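Below is one structure. I have some questions about it.
A selection of the complex's chains, in situ.
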Amino acid sequence: MNKVEEFNEYRAKMNDKIVGSNNKILKRIFNLDTNAFAEGSVDKKTKEMIGLSSSMVLRCDDCVRYHLGKCFELGVTEEQVFEVFSIANLIGGTIVIPHLRRAVEYWEYLKENGND
Amino acid sequence: MNKVEEFNEYRAKMNDKIVGSNNKILKRIFNLDTNAFAEGSVDKKTKEMIGLSSSMVLRCDDCVRYHLGKCFELGVTEEQVFEVFSIANLIGGTIVIPHLRRAVEYWEYLKENGND
């Protein structure tokens, strides 16, 4: 199992447990998450780039990986991904760099393995 | 002088002082800021929406105002702005809501007065 599959599997397994619990608030938050990134007056690609940058400035590796995977699926180019990285690192500062390193590494895994 | 002019004037005045100082690092950071949001393989509109969301999740009112002004100038529609708001509030949580309130207010000023 490669790094991308590992990430996706753990994520899916734990999400199932959370959504399978009796807590309605958590279920609805997960539901909103799906809706917010659906095609709208802002297209999906742009939304995923927005999600990527917002996750990066907040320095959440797992969130960055998730949105990178979606960007990859939707055909965002490497040059575009790096432009989003550059905005996130400028706004968020050099404190973001360790997350950038791990994001660049994950992007390589995606190129090798796809997002399945 | 309306709220938008007030904001832009203070911002410009203080930026001039900072760039006018002898500190090269600060000058270069300001310079990078201009370059990062220039047209690239990601277009300017998308970059400003990315900047808006990233500023909102980091809860910086002035940064939100700045990018809102740019979005307004570039013709991002109200519906699109609200979609960006919704992503930022979902990712960043309800702690972002007070900033959303002030952003919605500022958007109204922009519609009344433009961004000059």
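Which chain is which? They are A and B, in the order written, and residues in each are numbered from 1.
Just so we're on the same page, a residue touches a chain if its C-beta (ideal position, glycine included) is under 8 Å from a C-beta of that chain, and two chains touch if they have at least 3 such contacts.
What you are looking at is a predicted structure, and each value in this text was computed from that prediction instead of being measured.
Each chain in view is the same protein; 2 are placed here, and the whole complex, as held in this structure file, contains 6 copies.
In this text, only the chains that are shown with their structure count from here on.
Superposition angle, chain A onto chain B, using Cα atoms only: 180 degrees, a multiple of 5 between 0 and 180. With centres set at the average Cα position, the gap from chain A to chain B is 23 Å. Here chain A touches chain B in the complex through residues 29, 32-33, 36-37, 40-42, 46-47, 49-51, 53-58, 63, 77, 79-80, 83-84, 86-88, 90-92, going by the rule given at the top.
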